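Below is the structure I would like to discuss, written out as structure tokens.
For this depiction, one protein chain was excluded, whereas all remaining protein chains were kept in their positions.
Take a look at chain A:
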Amino acid sequence: MAYVALSEAEKTYILHGVEDDFRCDGRSRRDYRPMDLETGLVSNASGSARLRLANTDILVGVKTEIDVPNPLTPEFGKLEFFVDCSANATPEFEGRGGSDLAQELILSLQNAYESPLAFNYRTLCLIPGQQCWKLYIDILILECGGNLHDAVSLAAKAALFNTKLPRVTATMLDAGITDLIISDNPYDCTRIGIETVPLLVTVCKIGDYVLVDPSAEEEVCSTVSMVVSVSMRNGQAFLSGTHLTGGGAMHRDTMRNCLELGLAIGEHLDRLLTKMLNLEQQRVGLKRPQIVGFLK
């Protein structure tokens, strides 16, 4: 993670603030910083989204490809994550400097999306055993201001919501070779259901308390963080993966507190994100996108 130098007195101030449930910027332990979301801003991607969480800036593009299914799971489609830690975020990411962080994020997302209950891979299947959709989810980190896992998962879910798969209108079978005919109409497309797509919630342990949405300074004060992957099903939050980051240790009671807080926050975030994505779809409409992008 991008390192921020802090003095011992500053860490003490942050620690006491967490104990008082009043952080340096006035938030409580359960509060998120304001987020700014836009979808559909990369025109040559099947789906895209940009999320800005205070100082953290994430751009996600989704590209689609027709591929042969995995022989072990012939009825499933494929999902692949790639994270690019741009050196624009911090000069330490130059060259191979960001590969450790990128690998950690990729493993987090793969772990979260692994279960078919968390992501419905069947919707990506075209012909069982022969043809399926493969989604490449490319994540570009433009700024690091703390809490990368949450921002990345929110942006990825928004990009999947925005993804449009061309409709397959006909299938030709000739001597064992399958050929697909895809509709020419750019509005004739199917959307991916994102109800169960998981979100990552970083729960950070500082002192004896746990908090969500740590800023870069708070991440320096923390000894251990737990990334909780939350998937919503039938209006209920389910755990679809966890992992610990940081070198510290965690008591069992603290771990239980982290899981409870992560599930509650994940549920809240999921509802909020779904509401805002639907609102944006209503306002923008399907035909004439009004892109703000990196302007303003």
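In this text, contacts are C-beta pairs under 8 Å (C-beta built on N, C-alpha and C of every residue); 3 or more make two chains touch, one makes a residue touch a chain; residues count from 1.
Basically, contacts and distances are computed from a predicted model.
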Undepicted complex member, UniProt protein name, chosen from "tRNA (adenine(58)-N(1))-methyltransferase non-catalytic subunit TRM6", "DNA topoisomerase (ATP-hydrolyzing)", "Uridine phosphorylase" or "Exosome complex component RRP4": "Exosome complex component RRP4"
Candidate in contact with the missing chain, chosen from A:142, A:189, A:244 or A:284: A:284
For chain A, residues in touch with the removed chain: 5-10, 12-13, 16-17, 20, 22-28, 30-38, 41, 50, 54, 154, 264-265, 268-269, 272-273, 276, 279-280, 283-284, 290, 292-293, 296
